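The other protein chains are all here in position, but one chain of the complex has been omitted.
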Amino acid sequence: MNALSLFKTRALASPQDGDGDAASPRCAPAWRAPLVMLALGLAACLLLPDQLGLLTRIFIMGLFVLSLDLVVGIAGLATLGHAAMFGVGAYAAGVFALRVMPDPLVGLAVGVLAGAVLAAATGAFLLRYQGFTFLMLTVAVAQMVLSLAHKARDWTGGDDGLSGYVMGPLLGQFQFDLEGRLAAFYALAVLVVCFYAARRLVDSPFGMAVRGIHENRARMAALGTPVYRRLWGMYAAAGALAGAAGALSAQTTAVVGLDSLSFSLSAEALVMLILGGAGRLSGALVGAAVFLVLHHTAASINPYHWLFVVGGLLMLVVLVSPAKAVAWLRNRRGGRA
Amino acid sequence: MITFSNILIDGLAYGMVLFVIAVGLSVTLGLMRFVNLSHGAFAMVGGYCVALLTRELQWSFWIAVPLAVLATGLLGALLEALVLRHLYQRKELDQVLFTIGLTFVLIASTNALVGPQVQMVQLPPSLSGSVDLGFRTLPAQRLLVIGVGLAVAVLAALTVTRTRFGIWLRAAVDHAGTASTLGIPIRRVQCLTFAAGAAMAGLGGVLGAEVMPLEPYYALKYLVLVLVVVAVGGMGSIAGSLCAAIVLGLIETASKYLASDWGSLFFFAAMALFLAWRPNGLLKR
Partner (left out) sequence: MSHLLELRHLDKRFGGIHVTRDVSFQLAPGDRLALIGPNGAGKTTLVNQISGVFPADSGEIWLRGENVSRLSQAQRVRAGLARTFQITTLAPHFPVQRQIELALFEREGLGGCFWRGIDSFPALQAEARALLARFGLQGQAATPTQDLAYGEQRLIEMALAMALRPQVLLLDEPMAGVPKGDGERLLAALDVLPRDLAVLIIEHDMDLVFRFASRILVLAEGAVLADGTPDEIRRDPLVRAAYLGHGEATRHA
């Protein structure tokens, strides 16, 4: 996970001042990338009106993978149980819409809260461990949540899934239409807002401390950082965003299945993150988009042949990471000039 | 009481299957610190070989199994020597992702070659019946599985503690750099160990074909169970893997018999508790 681009250490003005000082490293403004995302998303929605379902899924998965990037790319904690927060957010939003009220934004808040609470509760236990042990424990926790969801059939619908709820109008005004236009804009808006929030979080002293913990835990402890507490905070924040993604999924598809808590969802999200590049936040969105578009085209041919594509891509990305490829390309161009 | 003995026998057999598949991964993880998530594919290959040899070529079960085990071992050796050894220095996450990608490709290849249907392993008549042990009659297949599991455990333990190869292996696990300066052929140790682990996994795939049906997604579906055994038992610990596999196998079987609508909750809860109590493995401190 290459962090070289993390701080966008472009010098602000000229490369060197007169007295030989290097310019200070500066972060890009937090609104820039989300704005680009918004523009691209809107363009896609307007140019591809019959792919709105796919686009909505891309936005939602993009948000989920973004939340995963906070844990894996920023905090450096490899997890295979992140779907638990997604699923909990989805079921919370679905049950809320079914039994309490169908307002989308309130339901979204409920999903965010559910994801955050689960992450905070499980993180308190999980973050005492590191490495392979931590990884396996995240799997265990997620599988236990899945088993509990399966058992609580009365609430979750079990194998049949949770359905039968209809979302109310957004902001009291805009009805969810059958073509999925509102759903797409809604998901995009939530994604952009959450992306901005994540960007602010990562570029704050807290975010920088977490990145420091990722790169060298011993150094951070020697600086007085309460390591466990910081990681816990980041894990809970990631849980909140994952819960938001889950809630969006529940609200835009009007159904929640047990697959939203599955191990394969966690693994797929990890694959998407790596494809796009971890640690940069924008990579999460790129990876989700690439993966889902590929899946959409390849899987319609034969579900197994899709595995050839993604498997081969994964092996390729590991052997030749995109960051290295870009650096190599840059060197080639620089050498020629 | 009948249920209790069923749970005991089935659980023990299931645990033995998990052990036989997991032991190779545990040693590889402990020896090379290499996270090989394509290990499940070896179990799948072994099972598929036997299924195909007995069904398509009408070979005897007792010939097909050793051949399948050998073939899987060979596949493992080739994979290690040609591809995987280049990843030993990479970060854990890179290894995880590469081997997941490899698993995807193997799953897709299996489907392309043989199709997506479940492969049944035809047991010979001698294994289909029961064996009278005097105090109880037990299914022959279960007895075989338990026997093989114990044999593998004993064999592995003896190899590690009594043979020269075992000394090489332990030295290499402790400190590969120093071991190689002492003249120990590290590459050979690594490749052979990996191949042996793959072969064992193949054997496990055959033995467990009844509880873990052979189909292309096998490689990924049961990977989690194998990883759990390795994690709880402790990387590199053969005895630990055996203990973990038996205990977890019994718990999972018991919960299937007694509390089936709770799914695998107890399995994973037990796993989490064991890991939290002994993060480095059941038998290590």
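In this document, chain identifiers A and B correspond to the written order of the chains, with residue numbering beginning at 1 in each.
Everything that follows uses one rule, which is that a residue touches a chain if its C-beta (ideal position, glycine included) is under 8 Å from a C-beta of that chain, and two chains touch if they have at least 3 such contacts.
As the structure is a computational prediction, the values presented were derived from the model and not from experiment.
**Q** Of the chains you can see, which ones touch the chain that is left out?
**A** Touched by the chain not displayed, across the whole complex: A.
**Q** Considering the whole complex, which of A:Leu42, A:Leu105, A:Ala120 or A:Met208 touches the chain not shown?
**A** Only one listed residue reaches the unshown chain, and that is A:Met208.
**Q** Can you list where chain A touches the absent chain?
**A** Considering the whole complex, chain A reaches the absent chain at 2-4, 6-7, 9, 11, 20-27, 30, 200-201, 203-209, 211-212, 215-216, 218-227, 229-230, 233.
One rule holds in what follows: only the chains that are shown with their structure count from here on.
**Q** Taking the mean of the C-alpha atoms as each chain's centre, how many Å separate chain A from chain B?
**A** It comes to 34 Å between the two C-alpha centres.
**Q** What part of chain B is in contact with chain A in the complex they form?
**A** Residues of chain B touching chain A: 29, 35, 87, 90, 92-94, 96-98, 100-109, 111-112, 116, 216, 220, 224, 227-228, 231, 235, 261-265, 267-269, 271-272, 275-276, 279-280.
**Q** Along chain A, where are the residues that touch chain B in the complex?
**A** Residue positions touching the partner: 1, 72, 78, 125, 128-129, 131-133, 136-137, 139-141, 143-144, 146-148, 150-151, 263-264, 267, 270-271, 274, 304-308, 310-315, 317-319.
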